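With one protein chain withheld, the remaining protein chains of the complex are depicted in position.
Let's turn to chain A:
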């Protein structure tokens, strides 16, 4: 008779079931942890500008207006010195 053919001891069986349950629980915990990390990675607030929701066209106008304001300020400074 080999080891595998031995009759199973109910105590041993219970211990084995308990071990398997613990291992399953640990795996579940690890999976939750990994999911949390993944969500942090993909759902991260990337930077200071992430929240900006303006079209490129609007931004072009903003840049042009500020550039004109700067030119006007420099011109005014030179004229009224």
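Rule of thumb we're sticking to: a contact is a pair of C-beta atoms (placed from the backbone, for glycine too) under 8 Å apart; a residue touches a chain by one contact, two chains touch by 3 or more; residues count from 1.
Just so it is clear, contacts and distances are computed from a predicted model.
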- Task: Mind telling me which option in "Dihydroorotate dehydrogenase", "Biopolymer transporter ExbD", "Methyl-galactoside transport system permease protein" or "Cytochrome c oxidase subunit 3" is what UniProt lists for the chain we can't see?
- Result: "Methyl-galactoside transport system permease protein"
- For the full complex, which residue in A:13, A:27 or A:73 touches the chain that was left out? A:73
- Mind pulling the chain A residues that touch the left-out chain? 37, 40-41, 44, 46-49, 52, 54-56, 59-60, 62-64, 66-67, 69-71, 73-74, 76-78, 80-81
